[in-house]
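One protein chain omitted, others in place.
Up next, subunit A:
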Amino acid sequence: MLHLFCPYCQELREENEFHYRGQAHIVRPKDPESLSDKEWGDYLFFRNNSKGIHHEMWYHVSGCRRFFNVTRNTVTYEIYETYKIGETPAVTDKEETE
């Protein structure tokens, strides 16, 4: 069971207070109509399957009801950081930023 630090509550809380909400930093296109089907399909359906560093969104459903981001290692489940929506992660995978 993960131990997550909610950046809003400023506390470590047990995983069962949270919902996982998938990959973080997926921005909704400003003008969906201008996108090709392929581009829209990428936004809709394609997600990273990272081995290692992964930025993901969690929801503190049984707490402050805020969404926040987590940088987690998908192999070891180590959590490097948690940060608020709109903030940028301090820990990133070099390949990811290509």
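Quick notes
Quick note on the criterion: a residue touches a chain if its C-beta (ideal position, glycine included) is under 8 Å from a C-beta of that chain, and two chains touch if they have at least 3 such contacts; residues count from 1.
FYI, contacts and distances are computed from a predicted model.
You can't see one chain of this complex, but its UniProt record names it "Sarcosine oxidase subunit alpha", from the set "1,2-phenylacetyl-CoA epoxidase subunit A", "Sarcosine oxidase subunit alpha", "Acetolactate synthase" or "Phosphonate transport system permease protein". Think of the hidden chain as still there; on subunit A it touches residues 1-3, 14, 19, 21, 27-28, 31-33, 35, 37, 40-41, 43-45, 57, 59, 61, 65-67, 75-79, 85-86.
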